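Shown below is the structure under consideration.
Of the protein chains in this complex, one is absent; all others appear in place.
We just call them A and B in the order they show up, numbering each chain from 1.
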Amino acid sequence: MKSHTSYLWFSTPGRRDYINITSAVEEELVKSGVSEGLCLVNAMHITASVYINDDESGLIQDYDDWLEQLAPHEPISRYRHNLTGEDNADAHHKRQIMGREVVVAVTGGRLDLGPWEQIFYGEFDGRRKKRILIKIIGE
Amino acid sequence: MKSHTSYLWFSTPGRRDYINITSAVEEELVKSGVSEGLCLVNAMHITASVYINDDESGLIQDYDDWLEQLAPHEPISRYRHNLTGEDNADAHHKRQIMGREVVVAVTGGRLDLGPWEQIFYGEFDGRRKKRILIKIIGE
Partner (left out) sequence: MKSHTSYLWFSTPGRRDYINITSAVEEELVKSGVSEGLCLVNAMHITASVYINDDESGLIQDYDDWLEQLAPHEPISRYRHNLTGEDNADAHHKRQIMGREVVVAVTGGRLDLGPWEQIFYGEFDGRRKKRILIKIIGE
(Lines give C-alpha, C1' and ligand atoms only; values in the text may rest on other atoms or scores of the structure.)
Protein backbone atom coordinates (compact mmCIF):
# COMPACT_ATOMS: atom_id res chain seq x y z
CA MET A 1 0.00 0.00 0.00
CA LYS A 2 1.21 3.49 -0.86
CA SER A 3 0.39 6.58 1.13
CA HIS A 4 1.00 10.27 0.53
CA THR A 5 0.44 13.20 2.89
CA SER A 6 0.45 16.87 2.08
CA TYR A 7 -0.63 20.10 3.77
CA LEU A 8 -1.77 23.25 2.01
CA TRP A 9 -1.75 26.64 3.73
CA PHE A 10 -4.30 29.39 3.20
CA SER A 11 -4.62 32.93 4.49
CA THR A 12 -7.64 34.63 2.97
CA PRO A 13 -7.87 38.44 2.96
CA GLY A 14 -11.52 38.48 4.07
CA ARG A 15 -13.43 36.76 6.83
CA ARG A 16 -15.16 34.39 4.42
CA ASP A 17 -13.90 32.98 1.15
CA TYR A 18 -14.39 30.00 -1.17
CA ILE A 19 -11.34 28.68 -3.04
CA ASN A 20 -11.30 25.98 -5.72
CA ILE A 21 -8.51 23.57 -4.73
CA THR A 22 -9.19 20.79 -7.25
CA SER A 23 -5.97 21.34 -9.22
CA ALA A 24 -3.88 21.39 -6.05
CA VAL A 25 -5.36 18.06 -4.98
CA GLU A 26 -4.74 16.61 -8.46
CA GLU A 27 -1.08 17.64 -8.21
CA GLU A 28 -0.72 15.74 -4.95
CA LEU A 29 -2.36 12.71 -6.50
CA VAL A 30 0.27 12.69 -9.27
CA LYS A 31 3.02 12.89 -6.64
CA SER A 32 1.47 10.01 -4.70
CA GLY A 33 1.76 7.52 -7.56
CA VAL A 34 -1.55 5.99 -6.43
CA SER A 35 -3.76 4.69 -9.24
CA GLU A 36 -6.51 2.96 -7.20
CA GLY A 37 -7.46 4.16 -3.75
CA LEU A 38 -9.01 6.91 -1.67
CA CYS A 39 -8.13 10.57 -1.27
CA LEU A 40 -9.15 12.38 1.92
CA VAL A 41 -9.13 16.18 1.91
CA ASN A 42 -10.04 17.92 5.18
CA ALA A 43 -9.84 21.27 6.89
CA MET A 44 -7.50 21.12 9.88
CA HIS A 45 -9.20 24.13 11.49
CA ILE A 46 -12.67 24.01 12.95
CA THR A 47 -13.94 27.24 11.40
CA ALA A 48 -13.38 26.09 7.82
CA SER A 49 -14.72 23.41 5.47
CA VAL A 50 -13.68 21.28 2.56
CA TYR A 51 -16.68 20.51 0.36
CA ILE A 52 -17.51 19.57 -3.21
CA ASN A 53 -19.88 21.59 -5.34
CA ASP A 54 -20.09 23.89 -8.37
CA ASP A 55 -17.53 26.55 -9.30
CA GLU A 56 -20.21 29.11 -10.22
CA SER A 57 -19.94 32.57 -8.71
CA GLY A 58 -23.68 33.06 -8.23
CA LEU A 59 -23.99 29.80 -6.31
CA ILE A 60 -21.04 30.68 -4.10
CA GLN A 61 -22.69 33.99 -3.21
CA ASP A 62 -25.97 32.10 -2.58
CA TYR A 63 -24.15 29.75 -0.18
CA ASP A 64 -22.58 32.68 1.62
CA ASP A 65 -25.94 34.42 2.08
CA TRP A 66 -27.61 31.20 3.19
CA LEU A 67 -24.94 30.33 5.74
CA GLU A 68 -25.22 33.85 7.13
CA GLN A 69 -28.99 33.34 7.48
CA LEU A 70 -28.60 29.97 9.21
CA ALA A 71 -25.84 31.18 11.56
CA PRO A 72 -25.45 34.99 11.53
CA HIS A 73 -22.11 36.54 12.45
CA GLU A 74 -23.82 39.30 14.45
CA PRO A 75 -24.77 40.09 17.06
CA ILE A 76 -21.55 38.64 18.47
CA SER A 77 -23.37 38.29 21.80
CA ARG A 78 -25.73 35.77 20.21
CA TYR A 79 -23.25 33.00 20.98
CA ARG A 80 -21.88 31.82 24.31
CA HIS A 81 -18.65 30.79 22.57
CA ASN A 82 -17.89 34.47 21.94
CA LEU A 83 -17.79 35.08 25.70
CA THR A 84 -14.33 33.47 25.50
CA GLY A 85 -13.15 36.59 23.64
CA GLU A 86 -13.61 35.08 20.18
CA ASP A 87 -15.98 36.51 17.58
CA ASN A 88 -16.08 33.42 15.37
CA ALA A 89 -18.83 31.24 16.86
CA ASP A 90 -20.84 31.65 13.65
CA ALA A 91 -17.92 30.15 11.71
CA HIS A 92 -18.03 26.98 13.85
CA HIS A 93 -21.70 26.65 12.88
CA LYS A 94 -21.31 27.42 9.19
CA ARG A 95 -18.58 24.81 8.94
CA GLN A 96 -20.92 22.09 10.26
CA ILE A 97 -23.38 22.81 7.42
CA MET A 98 -20.70 22.63 4.73
CA GLY A 99 -18.73 19.77 6.34
CA ARG A 100 -15.15 19.15 7.40
CA GLU A 101 -13.94 16.78 4.72
CA VAL A 102 -14.45 14.98 1.44
CA VAL A 103 -13.32 11.50 0.46
CA VAL A 104 -12.77 11.13 -3.28
CA ALA A 105 -12.20 7.86 -5.13
CA VAL A 106 -8.98 7.49 -7.11
CA THR A 107 -9.52 5.43 -10.27
CA GLY A 108 -6.97 4.90 -13.04
CA GLY A 109 -4.66 7.46 -11.43
CA ARG A 110 -7.24 10.25 -11.47
CA LEU A 111 -9.68 11.83 -9.03
CA ASP A 112 -12.92 10.06 -9.94
CA LEU A 113 -15.13 13.16 -9.95
CA GLY A 114 -18.46 13.75 -11.67
CA PRO A 115 -18.69 16.32 -14.49
CA TRP A 116 -19.31 19.34 -12.24
CA GLU A 117 -17.66 18.23 -9.02
CA GLN A 118 -15.03 20.71 -7.83
CA ILE A 119 -13.26 20.57 -4.46
CA PHE A 120 -13.50 23.78 -2.44
CA TYR A 121 -11.90 25.21 0.65
CA GLY A 122 -14.57 27.19 2.51
CA GLU A 123 -13.12 29.73 4.93
CA PHE A 124 -15.46 31.24 7.53
CA ASP A 125 -12.94 32.99 9.80
CA GLY A 126 -10.01 34.01 7.63
CA ARG A 127 -7.25 36.60 7.84
CA ARG A 128 -4.85 34.13 9.45
CA LYS A 129 -2.84 31.10 8.31
CA LYS A 130 -4.80 27.84 8.24
CA ARG A 131 -4.15 24.42 6.80
CA ILE A 132 -5.86 21.62 4.96
CA LEU A 133 -4.64 18.03 4.84
CA ILE A 134 -4.55 15.74 1.82
CA LYS A 135 -4.05 12.02 2.49
CA ILE A 136 -4.01 9.53 -0.35
CA ILE A 137 -3.80 5.77 0.19
CA GLY A 138 -3.96 2.92 -2.29
CA GLU A 139 -1.86 1.21 -4.91
CA MET B 1 -4.76 -4.39 -1.52
CA LYS B 2 -7.91 -5.02 -3.54
CA SER B 3 -10.05 -2.30 -5.04
CA HIS B 4 -13.42 -2.32 -6.76
CA THR B 5 -15.19 0.53 -8.57
CA SER B 6 -18.78 0.66 -9.72
CA TYR B 7 -21.21 3.30 -10.94
CA LEU B 8 -24.98 3.22 -10.53
CA TRP B 9 -27.28 5.29 -12.70
CA PHE B 10 -30.54 6.89 -11.57
CA SER B 11 -33.22 8.86 -13.35
CA THR B 12 -36.04 9.71 -10.97
CA PRO B 13 -39.48 10.65 -12.32
CA GLY B 14 -39.92 13.60 -9.93
CA ARG B 15 -37.72 16.51 -8.96
CA ARG B 16 -37.00 15.04 -5.53
CA ASP B 17 -36.75 11.40 -4.49
CA TYR B 18 -35.16 9.18 -1.85
CA ILE B 19 -34.03 5.68 -2.89
CA ASN B 20 -32.71 2.93 -0.62
CA ILE B 21 -29.53 1.65 -2.30
CA THR B 22 -28.22 -0.58 0.50
CA SER B 23 -28.75 -3.84 -1.41
CA ALA B 24 -27.05 -2.47 -4.50
CA VAL B 25 -24.00 -1.50 -2.44
CA GLU B 26 -23.97 -4.93 -0.80
CA GLU B 27 -23.93 -6.55 -4.23
CA GLU B 28 -20.87 -4.56 -5.20
CA LEU B 29 -19.17 -5.54 -1.96
CA VAL B 30 -19.65 -9.22 -2.81
CA LYS B 31 -18.15 -8.62 -6.25
CA SER B 32 -15.16 -6.81 -4.70
CA GLY B 33 -14.03 -9.81 -2.66
CA VAL B 34 -13.00 -7.40 0.11
CA SER B 35 -13.48 -8.67 3.66
CA GLU B 36 -11.78 -5.88 5.65
CA GLY B 37 -11.68 -2.33 4.38
CA LEU B 38 -13.64 0.80 3.56
CA CYS B 39 -16.53 1.42 1.17
CA LEU B 40 -17.08 4.94 -0.19
CA VAL B 41 -20.46 5.73 -1.75
CA ASN B 42 -20.90 9.22 -3.19
CA ALA B 43 -23.15 11.20 -5.47
CA MET B 44 -21.27 12.26 -8.63
CA HIS B 45 -23.69 15.14 -9.21
CA ILE B 46 -23.80 18.23 -7.06
CA THR B 47 -27.57 18.39 -6.67
CA ALA B 48 -27.87 14.95 -5.06
CA SER B 49 -26.74 13.25 -1.85
CA VAL B 50 -25.78 9.88 -0.51
CA TYR B 51 -26.66 9.64 3.17
CA ILE B 52 -27.45 7.04 5.83
CA ASN B 53 -30.65 7.09 7.83
CA ASP B 54 -33.93 5.28 8.40
CA ASP B 55 -36.08 3.67 5.70
CA GLU B 56 -39.34 4.99 7.17
CA SER B 57 -41.74 6.80 4.89
CA GLY B 58 -42.84 9.36 7.47
CA LEU B 59 -39.26 10.38 8.19
CA ILE B 60 -38.47 10.68 4.50
CA GLN B 61 -41.44 13.03 4.06
CA ASP B 62 -40.27 14.96 7.15
CA TYR B 63 -36.83 15.36 5.59
CA ASP B 64 -38.33 16.55 2.35
CA ASP B 65 -40.46 19.18 4.10
CA TRP B 66 -37.55 20.32 6.26
CA LEU B 67 -35.14 20.67 3.35
CA GLU B 68 -37.78 22.70 1.51
CA GLN B 69 -38.05 24.97 4.55
CA LEU B 70 -34.29 25.42 4.84
CA ALA B 71 -33.78 26.00 1.11
CA PRO B 72 -37.08 26.60 -0.74
CA HIS B 73 -37.30 25.80 -4.44
CA GLU B 74 -39.35 28.94 -5.12
CA PRO B 75 -39.23 31.74 -5.84
CA ILE B 76 -36.62 30.76 -8.44
CA SER B 77 -35.40 34.38 -8.33
CA ARG B 78 -34.35 33.89 -4.71
CA TYR B 79 -31.01 32.49 -5.90
CA ARG B 80 -28.30 34.16 -7.99
CA HIS B 81 -27.36 30.73 -9.37
CA ASN B 82 -30.69 30.59 -11.19
CA LEU B 83 -29.71 33.67 -13.22
CA THR B 84 -27.56 31.22 -15.23
CA GLY B 85 -30.79 29.75 -16.60
CA GLU B 86 -30.96 26.92 -14.07
CA ASP B 87 -33.82 26.47 -11.60
CA ASN B 88 -31.96 24.10 -9.28
CA ALA B 89 -30.08 26.37 -6.86
CA ASP B 90 -32.19 24.99 -4.00
CA ALA B 91 -30.97 21.49 -4.84
CA HIS B 92 -27.32 22.58 -4.41
CA HIS B 93 -28.25 23.79 -0.93
CA LYS B 94 -30.34 20.77 0.09
CA ARG B 95 -27.48 18.49 -0.90
CA GLN B 96 -25.09 20.28 1.50
CA ILE B 97 -27.44 19.52 4.41
CA MET B 98 -27.73 15.84 3.56
CA GLY B 99 -24.10 15.42 2.44
CA ARG B 100 -22.29 14.13 -0.63
CA GLU B 101 -20.99 10.79 0.58
CA VAL B 102 -20.81 8.07 3.17
CA VAL B 103 -17.86 5.90 4.14
CA VAL B 104 -18.88 2.52 5.53
CA ALA B 105 -16.60 0.01 7.25
CA VAL B 106 -16.32 -3.45 5.72
CA THR B 107 -15.89 -6.14 8.40
CA GLY B 108 -15.95 -9.87 7.81
CA GLY B 109 -17.03 -9.35 4.21
CA ARG B 110 -20.12 -7.33 5.15
CA LEU B 111 -21.10 -3.66 5.35
CA ASP B 112 -20.64 -2.96 9.07
CA LEU B 113 -23.92 -1.08 9.55
CA GLY B 114 -25.90 -0.47 12.72
CA PRO B 115 -29.35 -2.04 13.12
CA TRP B 116 -31.28 0.75 11.37
CA GLU B 117 -28.63 2.18 9.08
CA GLN B 118 -29.73 2.21 5.44
CA ILE B 119 -27.86 3.88 2.59
CA PHE B 120 -29.96 6.33 0.56
CA TYR B 121 -29.62 8.20 -2.68
CA GLY B 122 -31.25 11.61 -2.19
CA GLU B 123 -32.20 13.30 -5.46
CA PHE B 124 -33.03 17.01 -5.38
CA ASP B 125 -33.08 17.79 -9.12
CA GLY B 126 -34.19 14.65 -10.89
CA ARG B 127 -35.76 13.83 -14.23
CA ARG B 128 -32.37 13.21 -15.84
CA LYS B 129 -29.66 10.55 -15.70
CA LYS B 130 -27.27 10.88 -12.79
CA ARG B 131 -24.65 8.63 -11.25
CA ILE B 132 -23.31 7.51 -7.94
CA LEU B 133 -19.88 5.96 -7.39
CA ILE B 134 -19.03 2.98 -5.18
CA LYS B 135 -15.36 2.47 -4.34
CA ILE B 136 -14.27 -0.38 -2.10
CA ILE B 137 -10.68 -0.86 -0.95
CA GLY B 138 -9.21 -3.39 1.44
CA GLU B 139 -8.22 -7.02 1.62
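Here, contacts are C-beta pairs under 8 Å (C-beta built on N, C-alpha and C of every residue); 3 or more make two chains touch, one makes a residue touch a chain.
The model shown is predicted, which means the values in this text are computed figures rather than measured ones.
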item: Footprint left on subunit B by the chain that the document does not show; value: 1, 36-38, 51-54, 56-59, 61-63, 66, 70, 97-99, 102-105, 107, 112-117, 137-139
item: For subunit A, the residues touching the chain missing from this view; value: 1, 3, 5, 38, 40, 42-46, 70-71, 79-84, 89, 92-93, 95-97, 99-101, 103, 131, 133, 135, 137
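To be clear about the criterion, only the chains that are shown with their structure count from here on.
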item: Superposition of subunit A upon subunit B: rotation angle, C-alpha, nearest 5 degrees; value: 120
item: Where subunit A and subunit B are represented by their mean Cα positions, the distance between them in whole Å; value: 20
